[in-house]
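Removed: one protein chain of the complex. Kept in place: all other protein chains.
Chain nomenclature is as follows: A and B, assigned in order of appearance, with residue numbering initiated at 1 for each chain independently.
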Amino acid sequence: MKQSKRAQIHMSETIAVLFIFFILVLFGSVFYYKYSEISFKQQQEEMFAKRAIDTTTKTLFLPELLCSKGESGAEQFCVDMTKLRSAETVFNNNKGYYFGMFSYANITVQQIYPEVVDGGVDTWIVYNNLKPDTTKIEPTYFIVTLKDETHQSEGKPSYGFGVVKVEVYS
Amino acid sequence: MSSRNKGQMEMAGLVVIVILITLGILFMAQFALKDEPSKKIFTRKELAASTMAALMKTTVVDCTGGPTQFPQIEGDLLDDCAVWGNEYSQYVCDGQPSCSFLHTKIEELLGETLGVWGKKYHFVSEKVSTGMSVFEEKIEGLNGNCEDRERDTSGDFYLPSGDGLVRSVLYVCE
Partner (left out) sequence: MKKTKQGQIQITFHWIYVAIAGAVILLFFVGVVVKQKAVSDEQLSFEVIQIMESIFTAAEVSESTKNTLDISGLANLPFFFSCENGISEFGIQDQSSRVQNDIDPLFSMKTIQAPRLVLWSLPYKLPFKVIDFLFIIPSNMKFIVLGENDFADEFIDTSHDDNILLNIDVTQVNTLSDINPGMSSHIRLVIFDGNTPPNIIPDSLLFTFPDEKVSAVVFRGDNVQYYQKSGASWIADGQSVPLIIVPGERQAAKYAAVFAGDREMYLCGMQKAFTRLKYLSAIYTAKIAEIVEHYSTKTDTICYSEFTSIGRNNIQEVLHYYSIDVNLCNEGIEVLQPQSCVPLMSTAVTLMAMNNDMQNSNCISVY
């Protein structure tokens, strides 16, 4: 009898040890899963921020918008208004191609100065591709010169003050 | 070995396992709780340069007097302000002489952009020979200026005016 009880107690002890061991393993697994989830979300955030910067960089150096000075090359941080006015149509008609460049984003150019009279256009949508179930929007702003050669003064083009807004959707 | 010793050994073994696992979890916890924000340094650095370039090139409408019907901020109005000041200003824009107009307009443009985006900034335009500012009052953001703090600069924009070299620079910070 005594031996049988001892054996039972021994078996119970072993089962208890195993039970606690697996409980601890379970806690470890849950913790590791949570850690991985947080790490993954952090990585997603960083990738999203990187995409915002890459999209802004590409926008600011688009040959479709950049001002040019003949053979001298492009003027930095300058948007050619004669190109800008047709950019929306061209980008819209070729959305598939530009999606490869910008993905889900909204890129607009707004003229701050000179102020536009009522009824005039002061904001041009360069590219707009809204993601159906957006969870996050990251806007980046940049100031640019707006060069308009069709509004000349003494043979020189007029320069406005504008903002490029690049919104990246997640 | 007595049963009591055996039991004690088993308990000790369990305790060792628990301690090891707890240490492991604590070790992993420090990675889970570490904070690593990413900074968009590129955007701020280039923003000062692009803002200044856009500002200096801007063509002003609604000006009278002066040799040019649509003067530029740097090439024409800043030159007029540096040489003639408010008192003898050749240009009158929006009913103001060139120095006052420039102060108002630059403050307005920077406020509508950098100010709205929460940036701190200050704009300096001075005669290199004397170190004196071209404007009577400072041009700085409502959120504050960038003196004595980490900041990005637009780089110096030099204008060879009729009254010597004028240096302009824009400082932007967070």
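The rule is simple: a contact is a pair of C-beta atoms (placed from the backbone, for glycine too) under 8 Å apart; a residue touches a chain by one contact, two chains touch by 3 or more.
Quantities reported herein were computed from a predicted structural model and do not represent experimental measurements.
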Touched by the hidden chain, which of the shown chains?
-> A
Which residue among A:Lys83, A:Lys131 or A:Lys165 touches the omitted chain?
-> A:Lys83
Looking beyond the chains shown, say which of A:Glu37, A:Glu115 or A:Glu149 touches the absent one.
-> A:Glu149
In subunit A, positions touching the absent partner | 3, 47, 50, 53-54, 57-58, 60-61, 63-64, 66, 68, 70-71, 73-74, 80, 82-83, 85-87, 89-90, 93-94, 97, 100-101, 149-150, 152, 155, 157
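Simple rule for what comes next: only the chains that are shown with their structure count from here on.
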For the pair subunit A and subunit B, the C-alpha centroid-to-centroid distance in angstrom is 22
Parts of subunit A lying in touch with subunit B, wherever the complex brings them together = 6, 13, 17, 20-21, 24, 27-28, 31-32, 34-35, 38-39, 42, 45-46, 49-50, 52-53, 56-57, 60, 76-78, 112-114, 140-145, 153-154, 158-163
Residues of subunit B defined as touching subunit A within the complex = 3, 10, 14, 17-18, 21, 24-25, 28-29, 31-32, 36, 38, 40, 42-43, 46-47, 49-51, 53-55, 57-61, 68-70, 72, 105, 109, 112-114, 117
